[in-house]
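With one protein chain withheld, the remaining protein chains of the complex are depicted in position.
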Amino acid sequence: MASLQSEPRLASGTLLDRYVATRALSVALVATLSDADATVQPNPDASPAKWHLAHTTWFFETFVLRDHVPGYRAFDDRYAYLFNSYYEAEGARHPRDRRGMLTRPTLEAILAWRAHVDQALIAADLPSEALALIELGINHEQQHQELLLTDILATFAENPLADPVWDHPRAAASPMPGPIGWIEHPGGVVEIGHAGDGFHFDCEGPRHRTLLHPHAIADRPVTNHEWRAFMADGGYTRPELWLADGWAWVRGEGVDAPLYWRRHGDDWLSFALDGLHPIRPGAPVTHISYYEAEAYARWAGARLPTEAEWETAAASADPLAGNQLDAAGPVRPQAQRGTDCQFFGEVWEWSGSAYLPYPGFRAAEGAVGEYNGKFMSGQFVLKGASCATPRGHSRASYRNFFYPHQRWQFTGLRLAKDI
Amino acid sequence: MASLQSEPRLASGTLLDRYVATRALSVALVATLSDADATVQPNPDASPAKWHLAHTTWFFETFVLRDHVPGYRAFDDRYAYLFNSYYEAEGARHPRDRRGMLTRPTLEAILAWRAHVDQALIAADLPSEALALIELGINHEQQHQELLLTDILATFAENPLADPVWDHPRAAASPMPGPIGWIEHPGGVVEIGHAGDGFHFDCEGPRHRTLLHPHAIADRPVTNHEWRAFMADGGYTRPELWLADGWAWVRGEGVDAPLYWRRHGDDWLSFALDGLHPIRPGAPVTHISYYEAEAYARWAGARLPTEAEWETAAASADPLAGNQLDAAGPVRPQAQRGTDCQFFGEVWEWSGSAYLPYPGFRAAEGAVGEYNGKFMSGQFVLKGASCATPRGHSRASYRNFFYPHQRWQFTGLRLAKDI
Amino acid sequence: MASLQSEPRLASGTLLDRYVATRALSVALVATLSDADATVQPNPDASPAKWHLAHTTWFFETFVLRDHVPGYRAFDDRYAYLFNSYYEAEGARHPRDRRGMLTRPTLEAILAWRAHVDQALIAADLPSEALALIELGINHEQQHQELLLTDILATFAENPLADPVWDHPRAAASPMPGPIGWIEHPGGVVEIGHAGDGFHFDCEGPRHRTLLHPHAIADRPVTNHEWRAFMADGGYTRPELWLADGWAWVRGEGVDAPLYWRRHGDDWLSFALDGLHPIRPGAPVTHISYYEAEAYARWAGARLPTEAEWETAAASADPLAGNQLDAAGPVRPQAQRGTDCQFFGEVWEWSGSAYLPYPGFRAAEGAVGEYNGKFMSGQFVLKGASCATPRGHSRASYRNFFYPHQRWQFTGLRLAKDI
Partner (left out) sequence: MASLQSEPRLASGTLLDRYVATRALSVALVATLSDADATVQPNPDASPAKWHLAHTTWFFETFVLRDHVPGYRAFDDRYAYLFNSYYEAEGARHPRDRRGMLTRPTLEAILAWRAHVDQALIAADLPSEALALIELGINHEQQHQELLLTDILATFAENPLADPVWDHPRAAASPMPGPIGWIEHPGGVVEIGHAGDGFHFDCEGPRHRTLLHPHAIADRPVTNHEWRAFMADGGYTRPELWLADGWAWVRGEGVDAPLYWRRHGDDWLSFALDGLHPIRPGAPVTHISYYEAEAYARWAGARLPTEAEWETAAASADPLAGNQLDAAGPVRPQAQRGTDCQFFGEVWEWSGSAYLPYPGFRAAEGAVGEYNGKFMSGQFVLKGASCATPRGHSRASYRNFFYPHQRWQFTGLRLAKDI
């Protein structure tokens, strides 16, 4: 048996340090929210802020405390029904599209539950297999921190009052990046997928060989300035630029700009966590769908990179660099800094690869095995990390995934081309 | 010019007294609600509690202060867009089905707005035509008090936790009423519609003659006990008892009991503002649709009364009697008290009459003229008053109206038959 | 026992004559249709032509031959499932919205079935109660003849080729009617509902007294020319003219003209059974919803007549006059003939009365009792007869009924006003 308090200190801190910091960050992210702000569900893809706080707590209470601490009694037996997300093996659950109806438990009650679980978990004697679940739970909660922010943004974006979520000082006027530079690769067999002992999600492995074709990949994402050129050239009105499903989406939804862009006279503003502001030309375009990314690439005479191309190019990039989420940090894509080949931070980048199992992939047994594998149809992989990704959570092998029409995440694109 | 403070005292109190009491009651009704409770919208027919508080305030600020107090400046110019309900003449408005997205303004901010408007209105010099608008506004707010309660109930009913809205002491064990007594009427020309000087909504007039046919009307509503006999006799499974639209509704929605009834083993509970409790056999059945009421009547070998029959029978009943909403009162249908012919209180009663204009009806000019007339298609009239109707708000000529499938109001039925 | 061949000759011909003529007219109406034309279902409210031919045959085979001719064997046992419309008592049936999938049986097969049933029925010894069912079946089939035409029109209107259903010679250029004349009524108790021994549907009775208020009713329907003035005055863009449900319908469906009107440069054409032609100014406007009729009346400073007002005014009109359906006749509203007070023919006229039971109404027992009563919610009564109503089928007491948004029938309006 072990306890979080006796775990060895690693370079990234002890597991206890990281547990405590992660749990604290979630709470810090909702500091400016009212109970009501934390309750509503802006659309069926998003969840209430309160729900994220509760669900991540349910994860620790269920898979660590309930399963590994004899005699532990659930804080409230009724919460399992309310805050299970999609684990079929864990039984019936509250319908996803009614999550915004749960005015009770209150934000305060959920914070109390969080404190209770944290206290119990820190004090517990745990078998060593529970430590792996805590590691998984930390990473799971980090994922939800990003969703927490994107869902809060979606909530505030619904309100015509356009209140900001918070009033961090704005970024200083920032430089416009130069023209895209191209990183060439001659092709050949490479290895991708997670290597080494560090934590990774099941879908990142097994590490395996794959064959690249000769190509070049851009050294930075596409900017708002470039996106406006696409718009000015009729990008949203020319069917030949679009996938058939994408064109149907554009027409059906009346799409004519990235999500959260709002017309303001002849110009556009965009709504972000810090409120409604002019478009910043040098910043990466964000809140775009796969369809938009793919159409832009076609318009630009390029294509999206495959996940293997992206991962190979990013293999030596520093996943801790770039504009990502820190306890204190602003959460908004910043203008690009000219010449560096930043692969992490700012925006998730749509790859041209479908989210499918790697060769040899097998889902884990049991409820935790429902983690990633069951979403492997119809979605595309996104690489990198966004301004809302907790720093330290990402790595080159990370596979984020969304449906091609979704764009309430901080999603952008980077170009690639055959050579 | 005049002011609320100089208005004469009537039997029902001065207009100022009534304004103050009405405004205070709305606030009292939300006393146990959190900001979040007051924010969510349980379904598109219902509105958030906060929205009711705001909309009724918008009514006074717009039609009294803005229109009749020179120099009055709106508390917040943005609120008109958010809290106009359906007055086309007042311009664009927030989509009805997105009202639950408005976490801001907070409940507290709306209460501050209410106080500001109340203060301004009480202090204002007003032309006499404004006094009629205040009277209309008071009655308008009383309507919304009932909706406030039914929508709060709908909100809490969404939550599996089944928290009560409040914990009033339960009614004492109450007697089961005796068999229905029948009040006979020989038929002939009668007058219905509002008479006299008192306040009434436009749709209640003009008073006019109409011809009744010989009939009898029950001396009390149908009880839960009687409803269970209908259920036990296959009421929800026999198409021959139902209107075609009603049967489609039963099948499409899977209806097998009144709204808010929940199976509990072999029995049923019902959810009300005071929580989840056993069905009280002697109380009037409530939360039923027109379709259900009509099917029950057919099953019982009877029919629903017309609005003229009901109004004639109720003409001498006391509209201040019965279980209605008081500042302090419990809000739940109580068991019937045997022998009195209570026509007001407990439940609204579905009539068999469509909600259509009375002979000679003309809608008022201007935005206020949108009040009732524009809803005159597809709905049925309900008569009486429910346990959630503010005492003093109803009268025999009152015409409430809902679509035949709606049942989130306190709706019940009383039988009638030809003789 | 009796047989159709031994029935006495009435003024309107023997029952046999009328049976034969009715059955023949249905077949004549589809003479220009291909099997495919007769198969498709243009929308869920409409049925395929073939289905009407089959369903009316099923009615006779089921309620007359099966129920009253010992030993009669159904032509094809599988047809009952396919061609029952809505008689719950007759068991399961093919879903209404999939009727257009039935390419088999073919039109030819259904015509063969018709001939078989006709032969059997004409030859049968029948108890006298069966004769009443034949009378009902004839009237039932006449109703379906009108639907047959409106549904064929809806089918052909779907096709961009705009083929005419038939090429009857067009009406000669026809006069524009003069200004509306007003028929005044001083009010008082009158009798309405069907009187006498003749055939009538259950919902037309019982005959009963009702009280009219003083009013005037127009001596002719509203014309296309008048409708265009409404359109030119912004009729479809001014919410204050519309019921709330109507305005939602206009906006939701993008309605800006009667159904089947098509823009043609700066002008309009309308599509009818004889193809696409210029609007005829003197003809009654048709294919309008209740919402449109009601908005027009408000715009015109008038209202729709109640069914009692209409019936009283039409009591002495000749229901056999006017432009109605004959074996040979054109089926299209014609221009009005100046001064006569035609109440029958041309278009069904929306009344302002909801379709509800008359005092004392009771539905018949058994499957046939499902005939009319179960549709008594949410619909409005239409009076008169249209150019597609078989001549001889209508009378002043006739109550046609549709939902307020429906307009694929030949529906128009006549104004009324209080005096």
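Letters A, B and C mark the chains as written, and numbering starts fresh at 1 in each.
Keep this in mind: a residue touches a chain if its C-beta (ideal position, glycine included) is under 8 Å from a C-beta of that chain, and two chains touch if they have at least 3 such contacts.
Bear in mind that the values here come from a model prediction, so they are computed numbers and not experimental data.
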Partner chains on view for the chain not depicted: A, C
Residue among A:D197, A:E240 or A:D267 touching the omitted chain: A:E240
Touch criterion as defined above, residue of C:A24, C:M101 or C:M176 at the omitted chain: C:M101
Hidden partner chain, residues of chain A it touches: 86, 88-89, 189, 208-211, 213, 239-240, 242-247, 290-291, 294, 303, 352-354, 356-357, 359-360, 370, 374-378, 380, 404, 418
Footprint left on chain C by the chain that the document does not show: 34-40, 42, 78, 81-82, 94, 98, 100-107, 155, 158-161, 163
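Going forward, only the chains that are shown with their structure count from here on.
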When chain B is superposed on chain C by its C-alpha atoms, the rotation angle in degrees, nearest 5: 180
Computed distance of Cα centres, chain B from chain A, in Å: 46
Between chain B and chain C, centroid-to-centroid distance (C-alpha), Å: 38
Set of chain A residues in contact with two or more other chains: none
